[in-house]
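The complex appears here without one of its protein chains, the remainder shown in place.
Then we have chain A:
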Amino acid sequence: MAKNLTGTLQIVTANRLRDGSVVFLTQTAEWTSDIRRAAVARDGEAATRLLGIGTVAAAESRVVDPYLTAVTGEGDDIMPVSLRERIRAQGLTFAAISADATRYL
């Protein structure tokens, strides 16, 4: 499944080095697990700049494999274009069994 389908609006995502969790680059160059706080690039130049910040974070061993991915909307309305990225942002599409469960569902 494509990671970065084309689109006008793009964000930078990566996995956090120490725990592998999905993170998004914010306007203040922090990494958040909340996609609604992701900085949205509106054109190619802004996207390149954002990715540059991500690449520096990877070089500093804070995140792994930063890349651009297309989204629609912003803030509360933000939604990745590809299903792969929606699953990364929102988690599994089914309910996983819990540690103490002896039955599924």
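One rule holds in what follows: a contact is a pair of C-beta atoms (placed from the backbone, for glycine too) under 8 Å apart; a residue touches a chain by one contact, two chains touch by 3 or more; residues count from 1.
In this text, contacts and distances are computed from a predicted model.
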item: From "Phosphonates import ATP-binding protein PhnC", "Nitrite/sulfite reductase", "RNA polymerase sigma-70 factor, ECF subfamily" or "Molybdopterin dehydrogenase", the hidden chain's UniProt protein name; value: "Nitrite/sulfite reductase"
item: Residue in contact with the excluded chain [from A:56, A:79 or A:101]; value: A:101
item: Hidden partner interface residues of chain A, rising order; value: 1-2, 5, 15, 17-22, 58-61, 64-65, 81-84, 87-88, 91-94, 96-105
